[in-house]
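Encoded as structure tokens, the structure appears first; notes follow it.
Only one protein chain is missing; all other protein chains are in place.
Moving on, here comes subunit A:
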């Protein structure tokens, strides 16, 4: 069960699209940094319900609202996700 971490805006970069194309059952998606701009669009809804997380501080920094179906998390919970998933894939380009 892979943890996918996307850190780029979906408008300027294919990272999220490519990530979602590889999504397998049990995988989860974490949006960080400019990746949180994906929440202004609907692409992330291609991931199964309950499997999408975002760093709350990164969303709040950018003035982006976190939808109900996305769990806003802090760094501690991020570390916890890292310990529960293997491998971890960073989509940073």
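Quick note on the criterion: contacts are C-beta pairs under 8 Å (C-beta built on N, C-alpha and C of every residue); 3 or more make two chains touch, one makes a residue touch a chain; residues count from 1.
As a working rule, contacts and distances are computed from a predicted model.
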Undisplayed chain, where the name is taken from the UniProt record, one of "2-octaprenyl-6-methoxyphenyl hydroxylase", "Ubiquinone biosynthesis O-methyltransferase", "Multisubunit potassium/proton antiporter, PhaF subunit" or "Sulfur relay protein TusC" | "Sulfur relay protein TusC"
Out of A:18, A:45 or A:60, which is the one that touches the chain we can't see?
-> A:60
Contact footprint on subunit A, counting only the chain that is left out = 7-9, 11-12, 33-34, 37, 40-41, 57-58, 60-64
